[in-house]
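A single protein chain has been removed from this complex, and every other one stays in its place.
Entry: chain A
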Amino acid sequence: MMRMIRPMLMPHRLALIGLAVALVVWCALTLRWDWLPKYLPLAMEGLWRTVWLLAASTFLGFLLAVPLGFAQAVGPWYLSTPARVFCTLIRGTPLLLQIWLLYYGLGSVFPQIDGIRDSVLWPYLRQAWPYALLALTLSFAGYEGEVMRGAFAGVNRGQLEAARSFGMPRFTLFRRIWLPQAINNVLPTLGGETILQLKATPLVATITVVEIFAVSSRVRQDTFVIYEPLLLLALVYMVIAGLIALAFRWLENRVPTRRPGN
């Protein structure tokens, strides 16, 4: 604890902290916050939707990234080529374009297909969030698939040979040895990728998903207050990003690793 506090007590840092506190107090006192109580329930709903979209798309995207990375690392050419093409396509085009392609493109094609309006899926296909979730998931899978390729290739060869010499079946080897060590390899990158994914979520506001960014835009349009909702929004994103970073640090510390020097 002291190790974290001591560097904060240097005189120039104390002055900076004082300046920051003064800035926050000035913001709280002189800027307009009267809209806040009215929009708070909507903001909470939006926050929940942001977190939910982030969690679901990273989870599903990671599930998709494992086969993508594995195919690229050790797969035969007829699996590795499509995987590589997919990753290049996703990483080479802007996410906003992908979201719009899926929402407007698929959204305009679906109603023309016979029978789809009577199917059980139709109530979902009419809403925006399935498209948002799909686009975010595919994007995360594309970026993470590339990372997982390196992770699978980086697992120590001896470990795999040892497992094989014990007569482990191929799937058990993958589940017990290869995948856990690959995930261990990517944990630090995964934290950064998750924060990047958080920063991608506001894009879905452009296809009418009401998450936290959309709420702040609505406040701006309704009340003509420009800076306050944006500053609060930036603060909210910083807090979420900080929490993600802390969570991944905790996760990394739980995994026993041999560090150089001890």
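Methods note: a residue touches a chain if its C-beta (ideal position, glycine included) is under 8 Å from a C-beta of that chain, and two chains touch if they have at least 3 such contacts; residues count from 1.
The rule is simple: contacts and distances are computed from a predicted model.
Asker: Missing chain's UniProt protein name, "ATP-dependent helicase", "Aldehyde dehydrogenase family protein", "ABC transporter permease subunit" or "Spore coat protein CotJB"?
Answerer: Going by its UniProt entry, the chain not pictured is "ABC transporter permease subunit".
Asker: Among A:Lys38, A:Arg126, A:Arg170 or A:Lys199, which residue is in contact with the omitted chain in the full complex?
Answerer: Touching the chain that is not displayed is residue A:Lys199.
Asker: Which one touches the absent chain: A:Thr93, A:Thr172 or A:Thr208?
Answerer: A:Thr93
Asker: Name, in rising order, the residues on chain A that touch the hidden chain in the full complex.
Answerer: 10, 12-13, 16, 88-89, 91-98, 100-101, 104-105, 108-109, 195, 198-203, 206, 213, 226-227, 230-231, 233-234, 237-238, 241-242
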